[in-house]
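Before any comments, here is the structure.
In this view, the complex is presented without one of its protein chains, the others remaining in place.
To keep things simple, chains are lettered A, B and C as they appear, and every chain counts its residues starting from 1.
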Amino acid sequence: MLTREAPITVTIVEGALGALGAPPRRPDDPGCGAWVVFEGVVREDEGGKAVEALDYTAYQPMAEDQLMLIARDVMRDHGLSYLMVEHSRGVVPVGGCSFRLSIASGHRKEALAAMDEFIDRMKRDVPIWKQPVWRM
Amino acid sequence: MLTREAPITVTIVEGALGALGAPPRRPDDPGCGAWVVFEGVVREDEGGKAVEALDYTAYQPMAEDQLMLIARDVMRDHGLSYLMVEHSRGVVPVGGCSFRLSIASGHRKEALAAMDEFIDRMKRDVPIWKQPVWRM
Amino acid sequence: MRVEVKLFGAEAHAVGADSVVVDLDALATCGDLRDAMRAVAPALASSLGWARFAVNGRYADDSTPIGEGDELALIGLVSGG
Partner (left out) sequence: MRVEVKLFGAEAHAVGADSVVVDLDALATCGDLRDAMRAVAPALASSLGWARFAVNGRYADDSTPIGEGDELALIGLVSGG
């Protein structure tokens, strides 16, 4: 839950995101004019081969620490109000959501720029690996 | 509702978005690796003055036509899979959502680029006007 | 011919009305409409320098011809989103 007291949350959960809970709700903050939610979803193919699922391995707690570090940087550099990042570990089937980034900010431009930058940095620096489970 | 038969939907609704229905659901399409939802929310101030609500006027049906035209362009230029745009008309109170753009695509980069481009073009070409309702 | 031009936002506010009525020659274009509106609605002088016309719900340029019964609108700065 995003609150004024905890403007950043980082969570690594077992399996697909949202299999249990609802997606994050927009913070109730009248200073935020923009709310953007990005979901990364497991696609049916990797390099042309049919996939059944992706199996994610996270090196914890370093993975959470790196996500938090990037969140703080991006938050500060873009003047965001709230940022919530959720990532799966373990098996996520095709069509399942393995990554969700939710950002609230005063205006749109910084929210979208922050989203792009966060994901670029995550894909470079966060020790999480995926392994395809091929379809038989 | 986004379906393979109707990959674009454009809606202008009375009052705040989501006051009645739930936000759009991610299309069940295993070729889509990215799903992004942007919400524009009425802020509590405009140029430093306290706002109670924004009152939107749309020149219809031209407003829908322009939204559809931009949707088609952006869809084609970025190779998107689905695009849903919703805009309010009439009074939307502070904290209410007046605009929502939801995009599904194969990968992230094109979804975020398309989102930025769509909103830029909307703010230039779609005949919708807002009028602040000032707080007394 | 006599045409009515819809106004919105700042332009409607400047004139204090949702439309203005203008007399045009047959075979008039949006450019002619722009000139005619300058004469009829001096409050729109600054907007008319750059605002776009829409003819039947599509943006037009000054060479676009206007016909009897066309729906006309002056579109200034929009503010959706």
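Going forward, a residue touches a chain if its C-beta (ideal position, glycine included) is under 8 Å from a C-beta of that chain, and two chains touch if they have at least 3 such contacts.
What you see is a predicted model, and the numbers here were worked out from it, not measured in a lab.
Across the whole complex, the hidden chain's contacts among the shown chains comprise A. Of A:9, A:81 or A:98, it is A:98 that touches the chain left out of the display. Where chain A meets the missing chain, the touching residues are 40, 56-59, 61-63, 65, 87, 98-99, 119, 122-131.
Please note the rule applied: only the chains that are shown with their structure count from here on.
Between the CA-based centres of chain A and chain C the separation comes to 48 Å, rounded to the whole angstrom. We define each chain's centre as the mean of its Cα atoms; on that basis chain B and chain C are separated by 27 Å. Across the assembly, chain B contributes 40, 119 as residues in contact with two or more other chains.
Looking at chain C, residues 81 sit in touch with two or more other chains.
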